[in-house]
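Of the protein chains in this complex, one is absent; all others appear in place.
Order as written gives the chain letters A, B and C; numbering starts at 1 within each chain.
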Amino acid sequence: MATIEAAVPDQGRGASTYAGGVWSWITTVDHKRIGILYFVSGLVFFLVGGVEAMLMRLQLAAPGNTLLDPATYNQLFTMHGLTMILLAVMPIGAGFFNYLVPLQIGARDVAFPRLNALSYWLFLFGALLLNSSFLFGGAPQAGWFAYANLTSSQYSPGHGMDFYILGLALAGTGSIVAALNFIVTILNLRAPGLSLMRVPLFTWMTLVVSFQIILAFPPFTIAIVFLLFDRMFGTLFFEPLGGGDPILWQHLFWIFGHPEVYIVVLPAFGIISEVIPTFSRKPLFGYPVVVYSGVLIGFLGFGVWAHHMFSVGLGPLANSVFAGLTMLIAIPTGVKIFHWIATMWGGAIRFRTAMLFAVGLIVMFTIGGLTGVMHASPPADLQQTDTYFVVAHLHYVLFGGTMLGLFSGMYYWFPKVTGRFLDERLGKAHFWLTFIGINLTFFPMHFAGLHGMPRRTYTYPAGLGFEGYNLTSTVGAGITLLAVLVFLYNLVRSLRSGERAGASPWGGATLEWSTSSPPPVHNFDWTPQVRSRDPLWHDGVELPAAEEEIHMPNPSYWPVVVAAGALTLAAGALIGLPVVLLGVAVMVGGIYGWAFEPIHG
Amino acid sequence: MERTNTGVPNEKMLMWAFIGSECMLFASLIATYLTYRGRSLVGPYPEDLLNIPFITVTTFVLLMSSLTMVLALSAVQRGDARGSRVFLLLTAVLGIIFVGGQAIEFSHFAGEGLGLSRNLFSSTFFLTTGFHGAHVTVGVIWLLSLWVLTMRGRLGPESSVKVEVAGLYWHFVDVVWIVLFTVIYLMSGS
Amino acid sequence: MTSEKALGIESGGVVAAHAHEEPHASNRTYVVIALVLGVLTALEVMVFYVEALAPVLVPILILLSGTKFALVVAFYMHLKFDGNVLRGLFLGPLFIAVAIIVALIALYGYLL
Partner (left out) sequence: MAERTEGYSRVPVQRPTLWITALSLVVLTAACGGDFPQSSLRPQSDVARSIDDLFRGIFWLAVGVFVVVEGALLVAIVRFRERPGAERPKPVHGNTALEVAWTIVPAVILIFIGVPTMLTLWKIDRPPQGEVLRVEVVGHQWWWELNYPDLGVTTANELHVPVGHTVDLRLRSEDVVHSFWVPRLAGKRDLVPGRENQLWFTVDSAGVYPGQCAEFCGIAHALMGVRVIAEEPDVFERWAELQSRDAVEEPGEEALVAAGRSIFFGAGGCISCHTIRGTPAAGVLGPDLTHVGSRSTIGAGVLRNTLVNMARWVKDPQEVKHGNLMLDMGLSDEHARDVAAYLGSLK
């Protein structure tokens, strides 16, 4: 790519000169474009997961309904969980990381742009591989948690579980690679003066989440490798007849699975920690505490996994220890909520859509957090685990928490990404429909669960008192779906004809608002010098003399080649050894091509 | 040297973060090995097959490869072309010997009827040491690639960070073996 | 040269809290460490064969291999000389990893 001259007076005036065409997107190593790719892919999978959810809700609208047969239903709830958590919410979060972190820290890109592209392609190929199972004999149907030994070749014949293993291995590797990249980026590429205790909250949460990813995914990787060997080569890891223990899977899975909850929710916390100060026009209350509480949540997240396993019979001592640690997490989480409210307190709050979603998050997450504390109590949890009460809880956390936070971020940063506002009237309709829809969907589930409705059941009999709750939930799901359609319409319409936005449409405090909307390829004409925590509010940024020339990395097709090799390798595990070898060859060739690629073409 | 906030080159920090991640990978393997210890329902059992003297030798070989690795880095940093070549190649060769030893061990086990799916010991043993062996193999390929670069005179002091990063990886693999040697072999009798 | 590296130069901050000076140990030290590693390994194997030490085998082995581990990490991997960032980057995950091993073997009743 050509060198961009930066001898222009204002930040961001060196206009974007992206090459066009599909090939330019495939070979891009630009963090903003990769962010958009993540975002769009995540949104598509969000719709897929949403359709899966809607089908399930229709099936459950009435007792004894026969809209779906059990095998289909079981595939749907398995894929809904996997899709929403790993293929929708995480990638949308990754979209935000990619687009925003370099902008927020005043960098031109991430530390390893090509590695960043590789992460995206690994995620995408993994996601496609997993979903292709629908075409090749059926998706996995053992739940996203895939408890052994139901997943053995004996109890899960067919290839559904193999697609689960291989797809998630690819996508998981992508996540680890991305997280490593962001750790280095945030620690190493901050603008001068931007010490860690001045870094915007969203970037801070990205750092915490990145550490969680690199530490949580390996145990899961090992677990699925064990499972793969059990299924393909007859090893005995989870085979009770050979002395293996299915509970070991549960441990390894939840050592990953619980941090994963924070991996999806902390970015949303980071987002609203940016949105609330901007729209309250007050700095974040108690910044260090909000940072430390995030770090603490991230750390404690590794010590609580067995609270998913209270009914396994680990004994009262183990249950007590894990209950205690789990309750501890409530403290930093509660503290965060207080700090958000305190930030609003005494402010001059503007209720733009982004702010509505942020406040919605506080409302909903408080409820999800409180029911979470109930699960932390093992005796209470014994009545609640595996029921709709948990379904209610986790959706209050993941939809009411994470998704509302992500929506908030979309309204907040859409002007930065596109140079146009999302429509406010449609946005408000989107918010209220969502808020009503999800409460109508998930609140009745608390009652259904407490009254004895287990989850993951494709039907329920009349007469247990579940009918009304389920019908209400289904209606609520319909309203939520409507809300999503409003959002999509808003997205498409505003992209074309939304009101133009300037560099800093909301008067935000952080560095990304100092460059044009959309930012130029190289983000900043000058590396900013930062002097305070809210650089754009307190005269805290200084622009040094213009840099003479700015080199941006060239596009590269090696990342997609390496990822394609990995995909071939994974697919080969289902097809045969020659394909595996081909995949390895492509990967190795790709890595060498990558290593010897010249910087400037 | 590029300028970063921390003063640590990006590549080096990437490798350390990756090593942190690898700690969890091997922790999961080791934890599995330990929880399944002594739970095999049928033989052969570890004490029947593990050849401590043989593995002690290959362990020693891998330990010494860490020494040659660190000497290789030192040579690269000093601009000592000959030293770089010799020590990089030596490290790779020691790695190959280690992996070869593992291959001999594996085939010996298979010959004694301890296939991959024989019992819990074989399942956990082969996957744990196999994961480690795969890491060593990747390291050997990496070192040989660097060695080729030195042969072409393309690995001077200015790019020593490449060798440093490879070295970190190599030492970590060695460190993992220090733990595995103890956990799998020396604690097998207790 | 990689593009990443080039990029690091331009976008990197100039704060540079600690300049990247690495007072590496000398080659002599490396050789001495190698000798110590060899001796510790020999000790480990000896302990394994001495029947009398069987009751305390595990603690002794943990001590010896822990020392080897620490020596390689501190000297060969230069963690002794590198800054706090790298130390944290390694020791934090290591702590969690060890805690999880200990927790799992405790859950399986090998500790209690």
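FYI, a contact is a pair of C-beta atoms (placed from the backbone, for glycine too) under 8 Å apart; a residue touches a chain by one contact, two chains touch by 3 or more.
Computed from a prediction, not measured in an experiment: that's the story for all the values here.
Participant: What chains on display are touched by the one that is not shown?
Facilitator: A
Participant: Quick one: which of A:L150, A:L482 or A:V584 touches the chain that's been left out?
Facilitator: From the options A:L150, A:L482 or A:V584, the contact with the absent chain belongs to A:L150.
Participant: Identify the residue among A:G465, A:G502 or A:G576 that touches the chain left out of the display.
Facilitator: A:G465
Participant: Quick one: say which of A:G20, A:G313 or A:P598 touches the chain that got left out.
Facilitator: The missing chain is touched by A:G313.
Participant: So one chain is hidden, and I want to know which residue out of A:F233, A:F351 or A:F596 touches that hidden chain in the complete assembly.
Facilitator: A:F351
Participant: For the chain that got dropped from the picture, name the residues of chain A it touches.
Facilitator: Counting over the whole complex, chain A touches the hidden chain at residues 58, 61-67, 69-71, 74, 141-143, 147-150, 155, 240, 243-247, 280-283, 285-289, 311-313, 315-316, 319-320, 323-324, 327-328, 330-331, 334-335, 337-339, 341-342, 344-351, 359, 362-363, 366-367, 370-371, 373-374, 376-387, 450-454, 456-465, 467-468, 471, 537.
As a convention for this text, only the chains that are shown with their structure count from here on.
Participant: Can you pull out the residues of chain B that are in contact with at least two other chains?
Facilitator: Where chain B meets two or more other chains at a single residue, that happens at 4-6, 8, 10, 13, 17, 20-21, 24, 27-28, 35.
Participant: Could you list which residues of chain A touch at least two other chains?
Facilitator: 111-112, 183, 187-190, 214-215, 219, 255, 595 - these are the residues of chain A that touch more than one other chain.
Participant: Can you tell me which positions in chain C touch chain B when the two form their complex?
Facilitator: Touch residues, chain C against chain B: 1, 4-5, 8-9, 12-20, 24, 27, 30-31, 33-34, 37-38, 41, 44-45, 47-48, 54, 57-58, 61-62, 64-65, 68-69, 72-73, 75-77, 82-83, 85-86, 89-90, 92-94, 96-98, 100-101, 104-105, 108, 110.
Participant: Under the stated contact criterion, what part of chain A meets chain C in this complex?
Facilitator: 29, 102, 106-109, 111-115, 183, 187-195, 211, 214-215, 219, 251, 255, 299, 302-303, 306, 314, 317-318, 527, 547, 550-554, 556, 595, 597-600
Participant: Please give the residue numbers of chain B that touch chain A in the complex, ascending.
Facilitator: 4-6, 8, 10, 13-14, 17-18, 20-22, 24-25, 27-29, 32, 35-36, 39-41, 116-117, 119-120, 122-124, 127, 145
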